[in-house]
Structure formats: structure tokens, C-alpha cells
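Every protein chain of the complex appears in place save one, which is left out.
Up next is subunit A:
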Amino acid sequence: MHRMHNTGPGRVFDIFNHVFLAVVALITVVPFLYIIGGSFATESEIATRSFFVIPNEITTAAYDYIFSTDAVLRSLGISILITVLGTAVSMILTLTMAYPLSRKTMVGRNFILNLILFSMLFGGGMIPTYLLVKGLGLLDSIWALILPVAINPFNLIIVKTFFQELPKELEDASKIDGCTEFQTFWRVMLPLSKPVIATFTLFYAVFYWNDFFQALLYLTDTTKWPIQLLLQQLVMVANMGIGDLQEAQLYEPPEESVKLAVIVIATVPILLFYPFLQKHFAKGVMLGSVKG
């Protein structure tokens, strides 16, 4: 049907459109390819820029160097720990809170929903939250990167709406079978919510993996830095070697290929899960556009 007028200006537009979008796609992807290629290049090749994406001489020197020091591996471990632990905590809190709030008969439901809504509009802000975390003795603890951001209220509301839209007959039936509300939630609702669980698990996981702000705010102990903070120090704070971070010994400033390799390492988990991320995040956007 759209092919009916495929002559003249329409045809010219089509060609332009295809080419333009290809260029746009390349502009988004090529920087990543360049970084990956560069992380496998020799220092002299990076300096003379004798290659574009694939270096002439492939070397793993940058990675060998990184894995011979503790700093990057340790940061990687911390990032993985925060991501796994944080996602688990967030999902448990989000699901257990969303389910009761999806039940319209619950006394006090509106009060709690309004409490959540208001917290989305107004908050104490950076400093009072910082003082609270400090007061709780969580500074320099990885819990400081998890607890203050454990529930994303947007995610909570979307999950609540999802539960709300599951057929009410299911709850009634399991009630007749003598299930408590928790058993209904656990045995009936959760198995039906697998797609939503997958979506929000990925939402939270990407958030924790990528987050830099919480770490910047609450961690001063460099041995507890997640990979994002380490990367920032390495690339943006000039002339700081990985060695500086471990024991104030003076090393040479990091070579360009080492910087690139750390960028790659911080990116790999995202790229690894990318097919799932693309699918589930798009679903999340759609769920989110349905108001609760």
C-alpha cells in the first residue's frame, strides 16, 4: 500500500532516509567499537592512530596489566556484589509491597499510596539523606549504595498496577482453598508475573551496575569502590595510576589502552545481557505508559 507512490520525491526521500539512518546507527555504535579495538592495540598504534577499529597488531597487554593488579578485579567484584544483592533486596521489597497495595479492600491502602506519591514529588534532598546514612553508620558500607535507593516508586506503582489487573477470581479461588494472602501471593500471583519480574529485575540490575552517584556520595574508602567510580578516577582524574588506588605507591599514569580496557570491562555485562535488556526495557516503557 505504501509502495503506491514510489516514484519521484518519495523515492529520493527513501534513499536519503535509508542512508541517513545508517549513518545515525554507525555514529552510535562506532565509538564503542573503537574503544574495544583500542583496548587490544599497542600503545604506539594508539598514538599514531594507524588503525580505525581493528588494530594491526593485537595485544592483550592492557588486560594483562589490569588483571595483574587487584584494583580493577576488586572493583568488579564489588560491582557484581552490589548488583546482585541490591537487585534481590529491591525486588523483594517491591513485590511484597506492591501486592498488598493492589488489593482494593486493604484498609489504609490509599493512605500508603498517597505517602508513596508524595515522596515522588518531594524529598529531603541530598544533604539530609546523607546525614541519615551517616547517622545509621552506613558510610563506607555497600549497604549505603543499596538501602537509600532500595525501592524505585515508579517501578512499585507499575508492579502494583500489574497485580491489580490479574483476574480477581484467582485470588478468590485460592482463598477458598484456604491459602493465606502470602500463600496466594507466593503460589498464585508470582508464577503469573514472571515477565514483569524479569523486566524489573533487569531495571534494578542495570541501575545498580551503572550507578555512580551513591558511591560518590557514600564511599571514601577506595578499596570499596565499584567499577564505575574506579573508571571515573582512572579516565577523568588526570595521571592517576591504578597503583595509586591500592597503596599510594607511585606508578606511571595509566596508558591509553589501559583506560580503554577498563571502559570495556565496565561495559561488558551490559553488552552481554543486551538482547534481554532491549526486549524487557521496551516492555517496561509500555507498562509504564499505562497509568495506575
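Heads up, the rule we're going with is that contacts are C-beta pairs under 8 Å (C-beta built on N, C-alpha and C of every residue); 3 or more make two chains touch, one makes a residue touch a chain; residues count from 1.
The definition used in the following text is that contacts and distances are computed from a predicted model.
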I want to check something: the complex is missing a chain, and I'd like its UniProt protein name from "Imidazole glycerol phosphate synthase subunit HisF", "Sugar ABC transporter permease", "Lipopolysaccharide transport system ATP-binding protein" or "LrgA family protein".
"Sugar ABC transporter permease"
Touching the hidden chain, out of A:Ala41, A:Ala62, A:Val196 or A:Leu260, is A:Leu260
Applying the definition given at the start, please give the residues of subunit A touching the unseen chain.
1-5, 9-10, 13-14, 17-18, 20-22, 24-29, 31-32, 34-35, 38, 47, 49, 92-94, 96-97, 99-101, 103-107, 112, 115-117, 119, 121-132, 147-148, 150-151, 156, 168, 180-182, 185, 206, 209-213, 216-217, 228-229, 231-232, 235-236, 256, 259-260, 263, 266-267, 270, 274, 277-278, 281-282, 285-286, 289, 291
